[in-house]
Each structure stands twice: as structure tokens, then as C-alpha cells.
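Take a look at chain A:
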Amino acid sequence: MALLETKKLGINFDGLVALEDVDFAAEEGKITAVIGPNGAGKTTFFNLVAGFYTPTEGSVHFGGKDITRLKAYQRAEIGIARTFQNINLFKDMSVMDNALVGLHSRAKSNVVSSMLRTPAQRREEKALREEVMSYLEFMGLADCAQEKAGSLSYGMQKNLEIVRALALRPKVLLLDEPASGLNTQDLDELSGRITNIRDRGITVVLIEHKMDVVMSISDRIAVLNVGRKIADGTPEEVRSSREVIEAYLGKEDE
Partner candidate 1 sequence: MKKKVLCVMLTLVMTASMLAGCSGSSDSASADTIKVGVVGPFSGSSAMVGDTERKGVELAANQINEAGGINGRQIELIEEDDEQDPTTAVSAINKLVSSDNVVAAIGTVNSSCTLAMMDVTESSQIPLVTPISSGTAITDPENNYIVRIQASDELQAGAITEYAVNDLGYTRIAVMYQNDDFGTGGMEVVVNTLEEAGLEPVAVEAFDSNATDLSAQLLTIRDQDPEAIIMWTMYAAGATIAMQAQQLGIEADLMGGGGLTNAQLYELGGEATVGILNTQTFFADADQASEEAAAFITAYEEAYGETPDSNAAMAYDSMMVLAEGLEAAGDELNPDDIMAGMKAVENMPLATGTITIDENGDANRDILIIRLCEGGTYELVK
Partner candidate 2 sequence: MTFGKIYEKTRIWILLIIAAILPFAVTNNYWLHILNIGGIFAICTLSLNLLTGCTGLFSVGHIAFYGIGSYTAAVLSVKCGVPFLIAVPCAGIMALIFGLVLGMPALRLKGLYLAISTLAFGEIAYRVFLNWESVTNGTRGILGIQAPVFFGINFRSYNTYYYIVLIFLVMTVVLTRNLIYSRTGRALLAIRESEIAAQALGVNTVGYKIIAFAASSFFAGIAGALYAYEVHMIAPESFVSTESITVLAMMVVGGIGSISGSIAGAFVLTMIPEVLRSTGDIRLVLYGAAIVAIVIFAPRGLGGALEWLDHLLMGNHKKKVREEE
């Protein structure tokens, strides 16, 4: 059963068509990749699914329900987490606090209980911090929990974004080019980490340019080019399909 689905999704900015007529489905518990040359509309697709842009046509469905009307934070609450192509961390906050914001919609303490530090609020804070430590350990960030997010290395910042998304206890995780800019050592760990996330029962939708990562871990691949979906299938089907090769390498001149 497809957990996340889009039907005829499309958007144009004052006439410039960024995305058109895209049907997409991400199976629950599977890794689905979205690939395509630069400017194909991949990140726009993510922003539409995450609720930052409102589509000019089509709809987005999650667990069978139409969520096109929901705002970004409401979609996060129901379990759609995302990372950003270029890092969007809370630079001046500590690594721990960055991750704690992920748990925001899962906690209950309100303004008054926070101000008065009621026992319930303090217990909840302790529980949140323990949970975040487990995520940080998973991504190898535990020892720099008190460091400022802005002062981390590029690779660690990428990992922190994933931790933050995980802290949302999401049902589906949209990863926007997690491999870009990583050194070889982080790259090897990345594939393992993504599959590990899937094994925790979190559906993953992955935008990535590094074909070896995509081909090795994806269960299905959708290919976008110039705002339209041109192919959808298993890695083997997509690797051999003519349209995909043309999209990337251009047509042979007849």
C-alpha cells in the first residue's frame, strides 16, 4: 500500500512551469529514490510534498488521506519529516537543542508549565533529552552535544539534519541529497545508515545524484526531467530505459 502518493501534482510560478502532472507513490517501509538532472524539479517536488508550496494542480495523499490543504507544520506533526538540500540548521543553538526542536510536536508542556518548571515538565524534558541522545549516538554526534551547531564540520552538520528529522519520529523521511559534499569515509557510512533507518520502519524518499548510492539501496526509482515524470520502476528497469539515458546524456544525433 502506498504510504505517500501524489496525483497529477503540478505547480507554476507566474507562468514558469516547475512541475507538471506528476504521479508518484512511495511504498511503506521501502526506499524510493527521485532522480533527474539539475533543474528537473526534484526539490520543488519535495517542497510541494512537505507543504512549503501550494500546488496549482493535483493533490498529495498520506496514508490514504488528502493532505494538500495541510500547512507544513501540520504535515510534520502527522509524520512527514524532511532535510534540506543546503543545510538549514539553527546555527546559534547547541546540537542537543537542534535535535530537541524535532521532538517539539511530540511534547506537551505549554507556556505556563514551562515558566513554572512543573514536575511534569521537568520529567518530560529529561525523557526528551534521553531520546535525543539515542539519536545522536546513532549518527555519531553524541560527544559534541553541547557544541554550537554552526561550529560543526560539514559532514557532521549533514548528519545533524538527519538526526533532527528522526527526532520527529516520522513515518516518512524525505532526504534531499544527503550524500552531496560528504567525504568518502562518511559516504560509506551513509548507505548503511539509510538502510538502517528503513529497517526501523521509516519509509524513505531520497533525492540523490550519486548513482552508486541510489542504485544500491533503492527499492524503486522515479525519474524527473524538466518537471515531468519520465520513468518509474526498479533500479534495473530505470538503468536500461532509453528516456532516462537521453535525459542525462542527451540524444544521439541521428
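Note that in this section a contact is a pair of C-beta atoms (placed from the backbone, for glycine too) under 8 Å apart; a residue touches a chain by one contact, two chains touch by 3 or more; residues count from 1.
In picking the candidates, the idea was that all candidates are chains of the complex that A comes from, given by their letters.
Only a predicted model underlies this, so the values are computations on that prediction, with no experimental measurement involved.
Of the candidates listed (1 or 2), only one touches chain A in this complex, namely 2. Every residue of chain A that touches candidate 2 in the complex is listed here, in rising order: 50, 52, 71-73, 76-77, 81-82, 84, 88-93, 97, 100-102, 104-105, 107, 109-111, 114-117, 121, 124-125, 128, 146-148, 150-151, 164-165, 167-168.
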